[in-house]
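Removed from the display is one protein chain of the complex; every other protein chain stays in position.
Chains here go by letter, A, B and C, matching the order in which they are written, and residues are numbered from 1 within each.
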Amino acid sequence: MLIVMRAQATEQDIAQVCARIQSLGFRAHVMPGAERTAVGITGNHGAVPAEEFEGLPGVAEAIPVSKPYKLVSREVKPDNTIVDVAGVQVGGAELALCAGPCAVESQEQILESARAVKAAGGQLLRGGAYKPRTSPYAFQGLGEEGLRYLAGARAETGLGIVTEAIDVETFDLVEEYADCIQIGARNMQNFSLLRRAGRARKPILLKRGMSSTLEEFLMAAEYILSEGNYQVILCERGVRTFADHTRNTLDLSVVPAVQRLSHLPIIVDPSHGTGKRDKVHPMALAAVAAGASGLIVEVHPNPDRALSDGYQSLFPDQFRELAGEARAISALLRSRAEARSQPAAVPA
Amino acid sequence: MLIVMRAQATEQDIAQVCARIQSLGFRAHVMPGAERTAVGITGNHGAVPAEEFEGLPGVAEAIPVSKPYKLVSREVKPDNTIVDVAGVQVGGAELALCAGPCAVESQEQILESARAVKAAGGQLLRGGAYKPRTSPYAFQGLGEEGLRYLAGARAETGLGIVTEAIDVETFDLVEEYADCIQIGARNMQNFSLLRRAGRARKPILLKRGMSSTLEEFLMAAEYILSEGNYQVILCERGVRTFADHTRNTLDLSVVPAVQRLSHLPIIVDPSHGTGKRDKVHPMALAAVAAGASGLIVEVHPNPDRALSDGYQSLFPDQFRELAGEARAISALLRSRAEARSQPAAVPA
Amino acid sequence: MLIVMRAQATEQDIAQVCARIQSLGFRAHVMPGAERTAVGITGNHGAVPAEEFEGLPGVAEAIPVSKPYKLVSREVKPDNTIVDVAGVQVGGAELALCAGPCAVESQEQILESARAVKAAGGQLLRGGAYKPRTSPYAFQGLGEEGLRYLAGARAETGLGIVTEAIDVETFDLVEEYADCIQIGARNMQNFSLLRRAGRARKPILLKRGMSSTLEEFLMAAEYILSEGNYQVILCERGVRTFADHTRNTLDLSVVPAVQRLSHLPIIVDPSHGTGKRDKVHPMALAAVAAGASGLIVEVHPNPDRALSDGYQSLFPDQFRELAGEARAISALLRSRAEARSQPAAVPA
Partner (left out) sequence: MLIVMRAQATEQDIAQVCARIQSLGFRAHVMPGAERTAVGITGNHGAVPAEEFEGLPGVAEAIPVSKPYKLVSREVKPDNTIVDVAGVQVGGAELALCAGPCAVESQEQILESARAVKAAGGQLLRGGAYKPRTSPYAFQGLGEEGLRYLAGARAETGLGIVTEAIDVETFDLVEEYADCIQIGARNMQNFSLLRRAGRARKPILLKRGMSSTLEEFLMAAEYILSEGNYQVILCERGVRTFADHTRNTLDLSVVPAVQRLSHLPIIVDPSHGTGKRDKVHPMALAAVAAGASGLIVEVHPNPDRALSDGYQSLFPDQFRELAGEARAISALLRSRAEARSQPAAVPA
């Protein structure tokens, strides 16, 4: 159920709606919009009677929500959500570019990476301090030391930091250092971690699981929003199929599919999405053309010596070229879209 | 094994190489290139001794081919193949746009479609006269009548015709009318049909099978080339995965993957590749950005009344807009690529 | 639409129903059952009026069929179909065992295989004279020579022959020699071939396609039945998934799923279904436990010298052991089922 307030509804009207929701044992989610505020209801099993609300002052209408996901749904919030990550608007008019190595390996490596990303036009720096690895014997990340190196790179370059949290135990530490906290594909249905992310006060980057349907992906985001954190960026990073010419199959059709059903921004990771350096550039451009709000790309100052994922990391020069072409396509599509929405000029 | 001739090799030299190949019980495939001619050898089980050829006049070198596919491989022919379909160069600098209804339903419908495609900037007309249908009770196409209507639409609009052949029995008829003969996804491993296509004197559009690996896709093309028809266009049209937000999962990464391994051009079908009208436009643009040489799109003058696939067919106006944006992205990428390959201007 | 006749309906009643169906422009399929006959109607687009038939003599009722497949459906024919292949009842109480090499390679090889299969308790001999191969340069089978060798093996051992037809061109020849004609996985949606199989007077073994849904599988069988050949055996042989520990993923759940929806018998091919010799035995037993009506297994007198699929072929001794265990499980389940359906003994 969604309670849509009138444009002229007061703060007091909204508070009264929330109080009524709570008195019924449910949970209220106030969602301010460009023109008017809506209040989502969760926690109900079965239907909520609309008449409980339609007589309250300031209420325009009470709308049943037909999808299993509610707070992430466009039914509940028609306007696009723009997530601010250290000043970068993800989901806004400009393409957001995040880049950096798979893992933080040393202070020098992450500093060098950050300078290269910055010089090539990147706006956010990625790099894992905690790494979920298939093998217990593989490099698992530098932990807090890695987080400190990331903070150092931010201090020098001004780039916001996107880094992964892999469990509830170390989440506090990641939240302290990061500008945006990544939940990785393997944890997309780690519901305890999602709840913790929902209580964070930093934006969350949620990666799609390897065999996640669109509905499961949106439901995972719903876990985060349902705890009160509405700053969620979705990320397509490839799904698992029979195809063997790439490490995963990058499913770009999920970009317009998410945009139709949800107000949350979606970006694309063409590095994990292909697993091969020479496929990153074309698939990154394809992602932008499909309408993605941003890219997250693996870039390493010396890919051949990377401790992980070197074969899919770009050289800094390759990223510079990619950033330029991606922005050019983004600008082209934006100007086309603006032209479409302009009324045709009328000759005098 | 590939015999590469010297630039100055004569016709006679080439003929002598072919004769030697045949005398060994193998088959020779003469492949003229921009600078020099190569001769492929097929039909051998196991290695062919290089020394049999290296002493012959005009021979530069004899190269073993490491892939299971030979004639489709870039090892054998480094230059891109450009396929001429009724004057449209598929695989050349310009994006090729083919559009039209799923099936030819009537003379009026195909004429109206052809005019709309032409007006919107399309260069080739698609439309099935023979339809492979999951159900024996579904509309199976108009057969030769449909082919005649297609020919009529060509006569009026000048658009070249791309239409499907579904079996060897009706192949002759399709070959008579079509400018390019489509082999559908379900027939990608119908080897008898592929052999027949290899003996056709018209270009072939070969669609990737629903669960085809890249190697199987190239091997299917190899069947066609091995019979002597080198005019083959590959087409990605989505593969079958667990994902349920689209009818198929459009695997755009196969575009750069094909281009790396093969000289054959590859285009994309975003209509079957998504199965949903609102996904066609973004995925078509994504395909162009990924480097596809063209698009094949379902367009119907009245999608809601289409006998098949109406829900994935564009309205003519939607196609016009798509064509404009697709060409703009294509032009952008081409100018970028040209800039990269230009030597920097030297001041006097 | 299905017209169910009364138990006492006469031949003349049935003929009159068929005549009425034909007079409406449709096609009648007479399906005799254990207790009464039904007449299926195909060829209609949209509903057939029940009242057209319900007044005719001998008609019990006219039932609309809710599935897209009709003739293969249990709605239309509740009793199991038993297909007789050279005296072996496939779909009956006894497990049917078909075995032999992937391809017929020579007279000696197929004779030796047939003797081994016979000695180990096999009832039918498999072996391809026409082989669909991924590569145009691979061994494509001995053609009619292979068919003659198969016939020779039958003459000596008495084993019925199951062999594949790969196209309409060579179908007549295969039909002449075979006791049961296989349509391979790659041809499951080769609709022209299916129609030809529907006009054959030999039973058809239809293999499930690599990425075929259950509905598509049944619709492929419907093509065959719709042409008048009701002797169809279905075969699960593994589907294509991300899993890489077997060549295909054997989907045994399709056995009870087919049995619920269709009256046609289904058998399992654990050789292609796993692609690895050491997985054939356990998965063959699993297939029998899941309720399969038979097995088709690759057995070669000398797997290491096989021209194709040697790594998945059993040695004759392995097949003997497999046949024994498979029959024991089959007998166990049969006796259990009989015990369940017996009324409890009443003490005097």
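Operating definition for what follows: contacts are C-beta pairs under 8 Å (C-beta built on N, C-alpha and C of every residue); 3 or more make two chains touch, one makes a residue touch a chain.
From a predicted model like this one, the values you see are computed outputs, not experimental measurements.
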**Fill in**
Missing-chain contact, candidates A:226, A:293 or A:330, resolves to A:226
**Request:** For the chain that's not shown, point to the residue among A:23, A:66 or A:135 touching it.
**Result:** A:135
**Residue, one of C:111, C:173, C:307 or C:329, that touches the chain absent here** = C:329
**Complete:** Residue positions on chain A contacting the omitted chain are 42-45, 68-70, 132-137, 166-169, 186-187, 189-193, 195, 210-211, 215-216, 219, 222-223, 226, 240
**Item:** Touch residues of chain B, complete complex, unshown partner
**Value:** 240-242
**Asked** Footprint of the hidden chain on chain C, which residues?
**Response** 211, 213-214, 239, 241-246, 249-257, 260, 273-274, 278-279, 282-283, 285-291, 321, 324-325, 328-329, 332-333, 336, 340
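Throughout what follows, only the chains that are shown with their structure count from here on.
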**Request:** Just give me the whole-number Å value for how far the CA centre of chain A lies from that of chain C.
**Result:** 50
**Fill in**
Listed in rising order, chain A residues that touch 2 or more other chains are 241-242
